[in-house]
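Have a look at the structure below, then the notes.
Just one protein chain is left out here, and the rest sit where they should.
For subunit A:
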Amino acid sequence: MLSFLPFLLLGTFVTRVASSSDYHERLLLRPLPHGNLLASFNFLSNESQTAFEQQNFRYLPRSFGQILQHAHAKELHLRFSVGRWDAESWGQRPWNGAREGGTGVELWAWVEADNEEEAFARWLTLTNALSGLFCASMNFIDATKTIRPVMSFVPEGHHGNVSNLHLLHGTLPHEVVCTENLTPFLKLLPCKGKAGVSSLLDGHKLFDASFQTMAIDVRPVCESDGTDCAVEMEQTVDMVLDIARSKRPRDNPIPRPLPIEEIECDTSKGYNGHDTCYPLNKGTEPAWTLEEVFGRPLKGACPLTDENGDAANTVCINAPPERTIEANTTGQFVETKLAYDTMRCYKLPEGADFDLVLPEQQMTTGLVRLDPPLFAARTINGHGQERGSTQSVIRNPSTVQAIEIVYLESLPWFMKPYLHTLRAHLDTTDESPITETYYRPAIDRKRGTHLELRMIIPPSSTLTVTYDFEKAILRYTEYPPDANRGFDAAPAVIRVLSPSIGDSKGMYIRTTSLLLPLPTPDFSMPYNVIILTSTVMALGFGNIFNLLVRRFVGADEVPASQGGLKGVLLGKLNRLRALFGKA
């Protein structure tokens, strides 16, 4: 009974408002098993299409809007991610994975252009501008990291009257997402992290999370008849916090054992020592407050949000009804219970701090967890720095429904896959699951590999996709300073085609990125190599050249000359004398 509720709630979460310029924000908290907490922040700004074209920006940030206009990007998706979503214990991904990116930075956009060259030039403009705006290395998304997916992505917005859109997709799996990316992200918000739910976002906690992803999605939305269009910008932050870890104070972050008086001991287990013991596992939900977990207080409502209606409920927590939750504030707040009380939403007071306090509690009902449609993992097999193989294991847990997916790989050029070794194997049947293949091989230093496979996985089956690849050895200037750490290969993107969930965003799953160790030369000796190789060549050439240009005479026929320096000098003198004598 309960299991479908969060699904409904997540689905109805983004209130779609088409034309008017307005702004919405919401924070959804959802406790996860093993003392984790999922916090999903969502910020939605709308600007009417005409206002956008006249550069009359209100909620949509001007800096961002102008970049989009300059690069002719009609729809844009930008992701900054760190960590791995543990689907085995956390279940379905937030937003069905549609607001999630692969490790590092991922960017894809529909750019309006007349031909591919123009589209690519505009794409470079876009990446360079975004790179400056977000302090990220997106300017390194060049031709080798850009692909043009054909099946994996569809536009979310309404592009009815715009033709010649080009989809470009780039990834930077090596990019370390950090505070310098969060600051510009918050600056794009109308309340700029000073008020509203965004005041909870703190770099120390966000980038300490087990999993976090920041997303920016810009798309045009229209009424169903194609009129009254607006540009919608959605900013999303999803993070999974380990509650125990987040509660550690910032000035004393190292966990230390508690004094024995504060521990409830598990007396059934002996411990060799008097000053400590095994702590009792009480099986309770941990206690936490917003301020403890996020490291800063929630500074009341952002004044730009609606004061009435559903949109005013900006903080929601999705927990079983028996869980005790107390709101702690000096201002006025309103609590609303939705969906059989599994969702409690709060309208924030303006100008006063707001906090939610959840005490430690023994629960009788378990947490609600929705199972993901499939599980995916990708690894590199083999040893050595010369070659290897990639293995992706995709499991369909459903016992009744077959799943149709598109599997996208974007590999760097120095990882050279052999497509003739590609094997897609199902554990239940011998039939090939591949229905369609798109492959664009890499060209050294010019283009990366782009592979898309459309596959069907029957119920309760496991699909294994493997292929061999060879690792190229690079020029020594092409290695990063930490060359022996290896190179990152972007995560595979899996789009679930059917069963479809019926919204325009789709359902996505991303694997983790791969670390690819390449053979390295010795960086310390370019001069030595140049000298040694040249010596061997000079030995060969000198020997043969000597034989070619000199002639043989008997040893007794060699013109006698005095040895040593004196002889050489005398010889030179004689030659000079002969020269002048002639002249």
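Basically, a residue touches a chain if its C-beta (ideal position, glycine included) is under 8 Å from a C-beta of that chain, and two chains touch if they have at least 3 such contacts; residues count from 1.
The rule we apply is simple: contacts and distances are computed from a predicted model.
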Inset, instruction - Would you kindly match the missing chain to its UniProt protein name, picking from "PIG-U-domain-containing protein", "DEKNAAC100762", "Ribonuclease H2 subunit B" or "TBC1 domain family member 20"? - result: "PIG-U-domain-containing protein"
Legend entry - Residue, one of A:Val111, A:Leu358, A:Leu474 or A:Leu514, that touches the chain absent here: A:Leu474
Legend entry - Listed residues A:Tyr278, A:Tyr340 or A:Phe545, member touching the removed chain: A:Phe545
Inset, instruction - Could you tell me which of A:His204, A:Lys282 or A:Arg387 touches the chain that is not displayed? - result: A:Arg387
Legend entry - Residues belonging to subunit A that touch the chain removed from view: 383-387, 413, 416, 418-420, 439-446, 470, 472-477, 519-522, 525-526, 529-530, 532-533, 536-537, 539-541, 543-548, 550-555, 557-559
